[in-house]
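Only a single protein chain was left out; the remaining protein chains are all shown in position.
Coming up: chain A.
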Amino acid sequence: MNKRRPYVRPMAGWWRKNPFFVEYMIHEGTALFVAAYALILLTGLVYLSRGEAAWNVWLEGLKNPWYIAFHWLTLAAMCYHTYTWFKIMPRTMPPVIVGGKRLPDFAITGSGLAVAATASLAMLGLVWGMAR
């Protein structure tokens, strides 16, 4: 008897056929950069625990042009993650009712991005203040 061979619709490259899903795959893909960055920081932490010489090796390593290029790419991915995270937020959080009306999407996205910008500036200022 022949083995049953049911037809399975091929799905390879399904997301490339629709711009909506291309965007979806890119914003999901930012997670690869988030993971890579976390691992870079974790490596740095381990080197820090091994003393000054080890730490300086790691710190010098960051000046490698490949690392710099990778960090530019990671920066772009992180910024895109920030943008999409708050763009999706109106759909991922419960509706906010203000004065009997549902808060419009752009207000939620806008406040999220404003908070992110403020937090980033505060962070930069804090680091600058601590290092000085």
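Rule of thumb we're sticking to: a contact is a pair of C-beta atoms (placed from the backbone, for glycine too) under 8 Å apart; a residue touches a chain by one contact, two chains touch by 3 or more; residues count from 1.
Assume contacts and distances are computed from a predicted model.
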item	value
Protein name, per the UniProt record, of whichever chain is missing from view ("Sugar ABC transporter permease", "XdhC family protein", "Fumarate reductase subunit FrdD" or "Acyl carrier protein")	"Fumarate reductase subunit FrdD"
For chain A, the residues touching the chain missing from this view	11-12, 15, 25, 28-29, 31-32, 34-35, 37-42, 44-46, 48-49, 52, 55-56, 59, 62-63, 67-68, 70-72, 74-75, 78-79, 81-82, 85-86, 112, 115-116, 119-120, 123-124, 127-128, 130-132
